[in-house]
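For this view, one protein chain was removed and the others were kept in their places.
Chain lettering (A and B) follows the sequence in which the chains are written, and residue indices restart at 1 in each chain.
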Amino acid sequence: MIELTTTRHNELIDPIVHVWGWEIPIYLFIGGWVAGMMILSGYFFMKGRGKEYHCVCYRIPLLALGLITLGMLALFLDLEHKFYVWRLYTTFAVKSPMSWGAWLLLLLYPTLFIIFLLQVPDWISTRWPILHSWSQKLRSVKAITKIVGMVNIVMGIILGTYTGILLSALGARPLWNSAILCILFLVSGLSTAAAMVHMIAKERAERELLARADNLFLFMELLVLALFFIGLLSSTNVQIQSAMLLLNGPYAAVFWVFVVLLGIVVPLFIQNLAVNHKIIHTPVSPIMVIIGGLILRFIIVSAGQFSHYANAHFIR
Amino acid sequence: MEFISRRKFLKIGGASLAATTAIGNAKLFDSKRATELRQVPTFCDICFWKCGAIATIQDGKLWKVEGNPKDPLSRGRLCPRGSGGIGAHYDPDRLKTPLMRKSVRGEEEWVAVSWDEALGFIADKMKKIKADYGPEAMALFSHGIGGNFLKHMLKAYGSANIAAPSFAQCRGPRDVGFKLTFGEDVSSPERTDIRNAECLVLIGSHLGENMHNTQVQEFGDAIAQDAEIIVVDPRFSVAASKAKYYLPIKPGADLALLLAWMNVLVTENLYNQDYVTKYGFGFDHFVNEILPFTPEWAYPETGIEPDLIRQTARVMARHKPATLIHPGRHVTWYGDDAQRSRAIALLNALMGNWGVKGGFYYPVSMDIPGYPYPEYPHSERPKVDNPDNKYPFAHETITNGIREATLTGNPYPIKGWLVYATNLMHALPNEKETIQAIQNLDLMVVIDVIPAEIAGWADVVLPESVYLERYDDLNVEWFREPFTALRQPVIDPPHDQKPNWWIAKTLAEKLDLGHYFPWKDIEEYLSYRINQAGLSYEQLKSEGILLGEKQPIYFSEGVPDVFPTPSGKIEFYSLQLAQAGFDAVPKYTKPPQPPPGYFRLLYGRSPVHSFSRTQSNRILMDMMDENEVWINQDVAGRYGLKSGDYIRLKNQDGVVSNRIKVKATERIRTDCVYMIHGFGHNSRMLKFAYEKGVSDAQLITQYTVDPLMGGTAMNVNFVTLELEA
Partner (left out) sequence: MARFAMVIDTVKCVGCMDCVVACKTENKVPEGFNRDWITTDAKGKFPTVQMEIRSERCNHCDNPPCVYCCPTKASHVHDLGGVVLVHHHMCIGCKACLASCPYDARFIHPDGYADKCTFCIHRVEKGLDPACVAVCPTHCMYFGDLDDVESQVSKLLLERKNHALIPEAGTRPEIYYLI
C-alpha cells in the first residue's frame, strides 16, 4: 500500500496535467493532414501524373493553405500570453521543436503558395489574372514544376514528422517519449490526406488510385501503431503504464473503437472492397479515416498528459 | 437530518456595508517591483503562542511577516500560520464596522452602527444588569493577550466571572494533574525541555501537526540529536513517523498504559531512585497501588503487547533523567483527564526530570511592574462557575460552569456575556446548551476580528483590528530566558475596526469607570510600565523585544528545589485527593466504547490553522480549505469508500454533519475516525469558509465532566458513516 498525497493544487496541472485542451490536437491533426496533402500534391507535380486539369491533387494546395491557417489559429488560441506571440520570431531555439515549428510554418506559406501557383483554378485566375500569368511563367520551365513538387514532398515530410516530434521531445510524458510517434503522425497525415482526396475526387481513376494509396497508408499506420506499443511495452514500468492507458486503461475504449476499429480497420476493409469494385465508393469510409485521425491526435495528447513518472494522483 | 446550527443567515443592513471595500488578491499580489520597504517588529496573534515577528510594508502595503531573530520563542522563524499572517489583514470576510441586531433576537438581521451608538447601548445594558442583578451577572469569555484590557474593565465593573476555553476545554486537566503532583503547572509556553531530551514520549501529542512554534522547533532539534521517540496515538501521526516506537493504542486506554509503564519501572527498579528518595512523598503507598497494573493487565485494554510496554519502559529508563513524557496540551479526552495527566506527571517524576535538563525547566521572566490602577470593587459573591467548590481542584474559571449558571440561574443569574476572540460554538461541547444559555441573556456582545458562529448570536458585534493593526498589552513571557515583547501597529485598519484597549477604555468611560483607565492612550500605559522597569520604550519599539538577564532554569543551575505541594515534595500519593474522595494514586476505568457500527470521533489540529479562527484567512485556506475524515483503509473498503469521496457523519444523538471528504488511509486504527478541528463553518458572514468541511464541535453533543476540575472531555462521541452525501 502506497499513499501519496500532495498539497499542490495548480490549475492545468493537478490532479493530472491537462495543459492542452482541444487546440493542440486540432493543430496537430491539421498539421499532419496538410503534410499529407503536400506530399501527395508534390508527388503528383513531380511525377507529372494525371495531366488532367481538374485532378484534385493539383487543387488541394489551396485547401492546405486554408487549413494550415486554421491550424495556426488553433495554436494561437492555445497561447496563454497571446500578445507576446511575436517573441517566437525574435530568436531561434535550436533545441526547441516549437521554435523549429514556428519558423517552419513561415516557410510553408511560400512553399504552398508556389505549388498553388502551378495550377491556379479558373475561378481564381479569372478574378486575378496576374496569378495566371505568374503560373504560366512558372510552368514554362519544366524543372521548376519538378523542383516545387520535390520541395513540397520534403516540407510535407518535415511538417508531418514535426507534429510528432513536438510531443515526443517532452520526455516527462512517457507515452509521448517515442520517436515512432513522428512516423505515426506522418502516416496518419498521409492516410487522412489521401482519404480527403479520394472523397472529393471526381475522376474515377484518381479516386481509385488514392483509395489504394490510402489503403497502403492505413495498413502502414496499423504497423506503426504496433511498433509504437512494442516500443513502450518493452521499456520501463512508466512506459508500460502509459501504454496501458490506451490498451486497457481509461482511454482504451475510445482508442480501440474509434481509432483502431472505425478509424483504420473498417475503412480499410470497405475501401478494399471498393477498389476491387465489390461495392461502390462512398464518402463514408474516408470520413471515418479523417475522424479516426482526429481522434488519434486527441487521444495521444490527452493520454500523454495523463502518463507520468510519479504522479501523486496516479491510480494505484 | 438534524442540524444544530443557526439556519438563518446574517443580513446586513446599512449602506456603508453594502459598499464594502474588500481588498482583493489581485491587489495583494501586485507584481510591481519594490520601491520602498519599511519593517516593523511586533508579535504574532494567529495562535496564542505570541512569537516575535517583523512585518514588511512595501509601498504602503503589507507584504510579509517574518520571525524576529531576537525572539527566543520563534528564533526568527514563524510557523505557517504566522507566515500567513498578512491574510488576516487582507481577509475580505472580516468584521468591518460595529453591528447591532435590528429586530428581536433570533432574527439575526444586522444594522451597521457607529462605535458611539454600539458602546452606548452596551453601557446602558450593563448598567441595568448591575442595578437589577449585581455586577457579577456579567461574564467575560476571553482568549489570548488581547483580552487583558477587557478583563481589567470587567473587574473594575465588579465581576470576576472571566473564563477562557483554554482551561476547561483544553489544558486544564494537565495543569491540575501536574499541580497536584509537583505543586506547579506546566503553563504556556510549556516548560518542557524538548530540545535537550534524549528520549521523548508523546501521548496523543501530534507535534508538527500541532504547530506551537517553539515546541515544533525543539522537536526538530530532538530528532536531529537522535532522541529516541516513543509515540502513543490511535492515529499514525507525523510525530509517529519520526518515532522509533509507535504504540497504536486503543482510544481511551492511555491511563492503563501509563500505569503499566510505571509498574514496569517500579517492579524492575528502573526508576530514578536517588531523585524519588530525595523528593518523593508517599512512594511506598504508590508502589503498592501500582503493583496490580502489569503490562499483561494493560494488554487487553490498550491493545499494546506486554513486551512492547516493557521494552519502551526500559528505553525511557535508559535515558533518565533526560526522558521527557510530554504532558500534552489539549487533553480533555475521556473524563479521566486530570488523573491521566497526574499519571504522566508521576511517570516524569519516576524519571526524575522535574527541574532537570531534558525534562521540565523552571521558566523565568522579567520584572515589569503592572500599571498602578485603583483597587477593584469588592464582590460579595464568589465566582459563579464552581458552586460549593464542586470541582475542588479547578484553579481557573470553568467556562462551562458559567454556561451552566446562565442556563439554570444557580448559584446566581448571569445576564450578560462579553465574548472576546473565542468562538464558543466551536470551543464548547454541545452547542445546543450554549444556544439555550444565550436565550437567557439580557446582553450578548461579541468582540472579534471575524464573524465566527458565536457572533451570529450577539446583540452587538464589535469589529476588532487585527494584531497587525493594533497595540496590545506587553508580553512579559515566562520562558527559558526572560524577555518582554511589544505588539505594535504595522498598518492602519482597513475599515472601522478598533483595538481592544480602545474598546475597553471607551466602554469603561461610558460605564463611569474612566478612572480605571487613567492613561491617555495605550502608548502612555506601555511606556510607563517599561520605564518603571528601568528599560527603554524606544528600544522596545524599534527592536520589538527586550531580553532580560539569563537566569537559572534547572536545579543544577541553582533553582531552589522546593515543591509547593502540601507535603513540600513530589506527591506520589496525594493526601489532598484522598481527602476530597478521589484516588490518591490514579486508577484506570475503561471509558464507554463505541457501539457496533460506530466509530469514536477523534479530532486534532492542522499546522496551517488555529482553532476555528483562520478559515477566512485566504492564504491559510489556500493551504487547506476543508478538512477530511480519516478512515482506516480496510474500513473504507468495507463501505466501498475511497479517498476523495464525500460522506456525512451521524453521531449517537442523531446529529448529521455537513459533507466531508474521505481520506482512506493506513494511518489510523479501525475503531475510530479523525478530523481536523475548526472547519465546517455555518456563519454565512464567513463567505469563503462557509460549509467547507465539517465541524467536529457540531458532532460533540456528549461530554464527560472531569470530577476533579470540571473540564469537558470530548473524545466520547461516536459516529456512523452516512454514505448519502
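Here is the rule we use: a contact is a pair of C-beta atoms (placed from the backbone, for glycine too) under 8 Å apart; a residue touches a chain by one contact, two chains touch by 3 or more.
Since we're looking at a predicted model, the values are computed, not measured.
Asks: If the hidden chain were put back, which of B:Cys47, B:Ile86, B:Met126 or B:Met153 would touch it?
Replies: B:Ile86
Asks: Quick one: which of A:Pro25, A:Pro97 or A:Pro267 touches the chain that's been left out?
Replies: A:Pro97
Asks: Could you pull out which residues of chain A are in touch with the chain that's been left out?
Replies: 1-14, 17, 19-20, 78-82, 84-85, 87-88, 90-91, 93, 95-99, 101-102, 166, 169-173, 236, 238, 305, 308-312
Asks: Contacts of chain B with the missing chain: which residues?
Replies: Contact residues on chain B toward the absent chain are 25, 28-31, 63-67, 77-81, 83-84, 86, 207-209, 211, 213, 216-217, 219-220, 223-224, 236, 238-242, 246, 248, 607-608, 618-620, 622-624, 632-633, 665-669.
Here is the rule we use: only the chains that are shown with their structure count from here on.
Asks: What residues of chain A sit close enough to touch chain B in their complex?
Replies: Going by the criterion above, the answer is residues 1, 3, 7.
Asks: In the complex formed with chain A, which residues of chain B make contact?
Replies: Residues in contact with chain A: 623-624, 633, 665-667.
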